[in-house]
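Dropping the structure in here first, questions after.
All protein chains but one are shown in place.
Entry: chain A
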């Protein structure tokens, strides 16, 4: 039987660099030029199958716009196993912002987190402001995965999620952290509030 792993993946990056579009392309293979942010979706999931038939299920958290005014809660990247930090290759400032997020992750997130730096809007490369050399050199120095993508055409999108899946530690048992929905057995120390009250509810006496 093939093994399945589940991981929490968080998206980070400045507003309007295409974070949600990137995920929409990856999860539903869709793109919409004038897309409003998703209302009511806590997170999306998508599965990647590796060559050895191991499947990696991503629980993908979008910022829900909370990054816009520097108001992303620490809860957001708590227990994240991987992060895709997105910048827009046509906006130099967006790479600087991405670097800020990466520093924040290095400071606050789990030290084993896999971080991918992703230069989006490759379809607009005629207006490119961030060179491949500049971004890849930075990624190398920081030990990050790096690639360029176009959520619009789909170029490079699956590749970056596949690369993350390969880099995640698949030797350990499925992570109980972050992806708690996948591994109920590993969180039995904790209380599950979706569970129905036990039958002895009515008869217990504390005297």
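The rule is short, and it goes like this: contacts are C-beta pairs under 8 Å (C-beta built on N, C-alpha and C of every residue); 3 or more make two chains touch, one makes a residue touch a chain; residues count from 1.
Everything below uses one rule, namely that contacts and distances are computed from a predicted model.
Missing chain, UniProt protein name, picked from "CCZ1/INTU/HSP4 first Longin domain-containing protein", "dolichyl-diphosphooligosaccharide--protein glycotransferase", "Ubiquinone biosynthesis protein" or "Rab GDP dissociation inhibitor": "Rab GDP dissociation inhibitor". The missing chain, though absent from the display, is touched by one residue of A:2, A:53 or A:194; that residue is A:194. In the full complex, chain A makes contact with the omitted chain through residues 27, 37-45, 63-66, 68-71, 73-76, 78, 107-108, 180-181, 187, 189-191, 193-194, 197-198, 200-207.
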